[in-house]
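A single protein chain has been removed from this complex, and every other one stays in its place.
For clarity, chains are labelled A and B in written order, and residue numbers in each chain start from 1.
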Amino acid sequence: MSKQLRINPIACGGHGLCAELLPELITLDEWGYPVLASQQVPPGLEREARRAVASCPALALLLSAVR
Amino acid sequence: MSGITSGTALWYASRATGIISLVLLTAVMVLGILVNRQGRLPGLPRFAVTGLHRNLSLLAVGFVAVHVATAIADPFVTIGLAAVFIPLASPYRSVWIGLGAVSLDLIIALIVTSLARARIGRRTWRAVHWLAYASWPVALAHSIGSSGDLQGGPLLALAAACTLAVAGAVGWRAQRTLRTIPRARRVAAVLSSQAGAR
Partner (left out) sequence: MTTRGTSLLIAGSPRPGGQPAQLPRLLPADGRQAGLPAHLDQHGPLPYRGGPGRLIPDVTESGLTGRGGAAFPVGRKLTAVAAAGRRPVVVANGAESEPLSAKDKTLLRYSPHLVLDGLQLAAEAVGARRTVLYLHADLALRDQLIGLLSERRSGGLDRADVEVVAAPPRFLSGQETAAVNVINGGAAVPAFTPPRTFERGVGGQPTLVQNVETLAHLALIARYGAAWFRGIGTADEPGSMLCTIRQADGSSAVAEAALGTPLRDLLGFPGHVQAVLVGGYHGGWLPAGRAERLALSDAGLRPSGASAGAGVLAALPAAACGLAEMARVARYLALESAGQCGPCLNGLPRIATALAELSGSRPDGCVIADLERWAGLVEGRGACHHPDGAMRFVRSGLQVFAGEIRSHQQGMCTAAAGRAFLPVPAGPGSENDWRMPR
């Protein structure tokens, strides 16, 4: 069962921790907001993705299982 | 070292861990304010501020636990387990120990909700986390009143330094908040800044 990342743009305050912890999937745009390279999380990055989700101060990064 | 009984050792341990807890909680408060307002510590990546805030808060809880345990175990003063959580239940210095109980209750609420953050949702978590602004001053009051330690000498200076640190962080946050543009006017603000630039 693979995992998908989503960003809640209303909650997101551009803190930027997600991009530091998951640079393979998340980069910051010129205003400091996260850009998702892809929604799919490769199995090797699942732990880092969960860590990024837990560290977002605004709880704006979401990880869900894909049915 | 003659004259130090096990009772005295427990009493000293409780006071010492209490002081360390206060310092750690001060650091946690300042770091928490920095995280919220996206402040940075020079040289450290963003996740370090959050990581330190989280790790130091868990470390602080550990020291508070030892502080509380040694205080109860100490035969010299009667505090009792109930007084740890219930204010005014302690026969010894009811008010000051009671403040400690209040602060501990608040800290437990903060830690538990933070550990269960993903499950309780953003809004509930944020609402409870505001209690941090109450828990620190209460902990400080408890520290000053429960024993004479912080009321003079170098430890008074330490208490003053902690107070300055938290007051400074809160003041910094307050002025940032006052300068925050309300949501409905943010786009207009970007537009006028663009008009100036181009």
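Here, a contact is a pair of C-beta atoms (placed from the backbone, for glycine too) under 8 Å apart; a residue touches a chain by one contact, two chains touch by 3 or more.
These numbers were taken from a predicted model, which means no experiment stands behind them.
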item	value
Residues belonging to chain A that touch the chain removed from view	7-14, 29-33, 35
Residues of chain B in contact with the chain not shown	182-188, 190-191, 194-195, 198
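Convention: only the chains that are shown with their structure count from here on.
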item	value
Distance between chain centroids, defined by C-alpha means - chain A, chain B (Å)	29
Complex contacts: residues of chain B adjacent to chain A	35-36, 38, 45-47, 50-51, 117-118, 121-122, 125
In the complex, chain A residues that touch chain B	11, 13-17, 20-21, 53-55, 57-59
